[in-house]
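Working notes, structure below.
Note that one protein chain of the assembly has been removed; the remaining protein chains are unaltered in position.
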Amino acid sequence: MNPDELLFAETHEWAKVNDEDGAKVATVGISAFAVEQLTDLVYMELPSVGATVEAGKEFGEVESVKAVSPLYSPVTGEIVAVNAGLPDSLETLNSDPYNAGWILKVKLADESSLAKLLDSAAYQKQCAEEG
Amino acid sequence: MPYTFNTPEDQHAMLDAIGAASIDDLFAPIPDSLRLERPLDIPAAMGELELTQHMQALAAKNEHAGQKTCFLGGGSYDHFVPAVVDAIASRGEFYTSYTPYQPEVSQGNLQVTFEYQTLICQLTGMDVSNASLYDGGSAAVEAVLLCMSVTKRSKVVTTASVHPEYRQIIETYFTHLDAELITVGSPAGIVSIEELEEAVDDDTACVLLQQPNFFGCVEDAERISGIAHEHGALFVVSCDPISLGQLKRPGDLGADVVVAEGQSLGSPMQFGGPYLGIMACREKFVRRMPGRIAGQTTDRRGKRCWVLTLQTREQHIRREKATSNICTNQGLFALRAAIYLSALGPQGLREASELCLQKSRYAIEQLVADERFELAFQQPTFKEFVIRDTKGKVADVLAECSESGILAGIPLSTWYPNLSDCFLVAVTEKRTKHEIDQLADSLTRASVDDSVVSV
Partner (left out) sequence: MRNTLATQPIFELSKPGRRAARFPKSDVPVRPIEDLLPERCRATTPPPLPEVTEPDVVRHFTNLSTLNMSVDTHFYPLGSCTMKHNPKRNERLANLPGIADLHPYQPDDTVQGLLQLLHELQGMFAEISGLPAVSLQPAAGAHGELTALMVAAAYFDDLGEKRTKVLTPDSAHGTNPASARMAGFDAVTIKSDSRGLVDLEDLRSKLDDQVGVFMITNPSTLGIFDDQVADIADLVHKEGGLIYLDGANMNAILGIARPGDFGADMMHYNPHKTFSGPHGGGGPGAGPICVTEKLGPYLPAPVVCQHDGRFALDYDRAKSIGRVRAFFGNVGVLVRAYCYILTHGADGLRRASENAVLNANYLLSRVKHILPVPHGDRCMHEFVATAGELKKTKGISAMDIAKRLLDFGYHAPTVYFPLTVAESMMIEPTESESKETLDAFAAALFRITDEATELLHDAPHTTAISRPDEVQAARKPVLKWTSA
């Protein structure tokens, strides 16, 4: 995926919404900026398929050697897929955060939360201020 | 001022460099109103000779296990400690170092921890061990908290045959948590299987069993493991490490978490501590494990080495969300256990445990030869057993034995009102036939004296 086409949460997660069999499904991951800030990631715990996530609420954690960072869902809905191989190849998050490094697919229950997400340009601006 | 260096000249020079008028000036941030305006009311300083004499005088008021023959157990035992354990553990490089925050200058401690973890896995049959906890009791409570966290269930089932103080600790910890401890009876010296089957249900986080149990009896651990697992509960075993020279390892009996008091592995009794809390578990629970863990890696030159790892579980990173508030391990006592287990090896451990087994069996036979005394529970035992005084005068009998130089046993009335006529006897490999015969004699004598008095 091209990062310019993604939506971003202020907490550094991205979402890309597609139509799948008539339903809106968001693919969710974390941004390249976040991966760089977190340094070498060593562990990630994924939620289960079937669980529900809520925009702005924690759905998992990533760990580096000496830090733990919560992951917040940018969208609300039911998890329909998780990238099960990701925890065993976390370097993928460094090399390809927007494609192979996806984390969840969420069937949206409610699209209103999308309005709160930033577009790529606005997110880049936020990163520049933080960095 | 035995351990400071600064002479008055040093102090002046240092104060000059600081730009302070006096040492008192350095304490200016402490408001006068908060200062102590008098000397502390504690005894006057003693030189080393005086202190030694003072301590010797205090020690002389105690009767230690070298003076009295010790048949006391209940979680603390008079086992033999090979000289090699003391010789190595008294090296200052071990006991005056601290947590390996700088692995480059702590490889000794880190490798010892890694070897300790491996030895504990070999001993218990488990996948992973931590670097140790405070003692057997705190390990037991941490184990049930781990199970509650893994299963997201809040009910813990244990048995009356688990160390009563361990159960008291769990009760204390549970007071302000959303958790419930259910204790199943052990009327025949081992847990009632029927009662246990009734108590364990789909809300049960774990079953906590002691093997051999507090009464010294061997439980049917495999069956109990099955009952726990049928309901999706975990199985926690608190074991006696020395018994594992004879008994099946908890890991081979289905245990998910194993805890133990490691004092038996080369540490003195010290009136109860410091001791060694052993904790090992299945691999899948490692990220819920409390305490420090050492792991193997390589350095920048590719050399094999060791570091503290999986630290994101711990309080210094995760703070209130940590797996536990525990910070230190019992490094020095983990070292002692590692030396002890290395020195004994499989054959030594087997010999020590067989001596416990044979001698305690012999002791049972000698003690029950006097018909006033009987074995309370007809169960297989390892090194401890419960004796019933059919006349119910446990305190008198034990006092009399103590007068003849024998610490004969622990009265059970404190914890078990229904066993107020019973006491717990432990026989380690250190007890000789002669000492056991003396124990039997002095019980018999107590018995005879008692009948004389009652006539």
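For clarity, chains are labelled A and B in written order, and residue numbers in each chain start from 1.
We adopt the following convention: contacts are C-beta pairs under 8 Å (C-beta built on N, C-alpha and C of every residue); 3 or more make two chains touch, one makes a residue touch a chain.
Keep in mind that this is a model prediction, so the values were computed, not measured.
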| item | value |
| --- | --- |
| Candidates B:S129, B:Q210 or B:S447 - the one touching the absent chain | B:S129 |
| Touching the absent chain when the full complex is considered, from B:A143, B:M279 or B:I326 | B:I326 |
| Positions on subunit A contacted by the hidden chain, ascending | 40, 42-43, 63, 65-66, 90 |
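Here is the rule we go by: only the chains that are shown with their structure count from here on.
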| item | value |
| --- | --- |
| Between subunit B and subunit A, distance of the C-alpha-averaged centres to the nearest whole Å | 46 |
| Of subunit B, residues touching subunit A in the complex | 287, 311-312, 317-318, 321 |
| Complex contacts: residues of subunit A adjacent to subunit B | 43, 63, 65-68 |
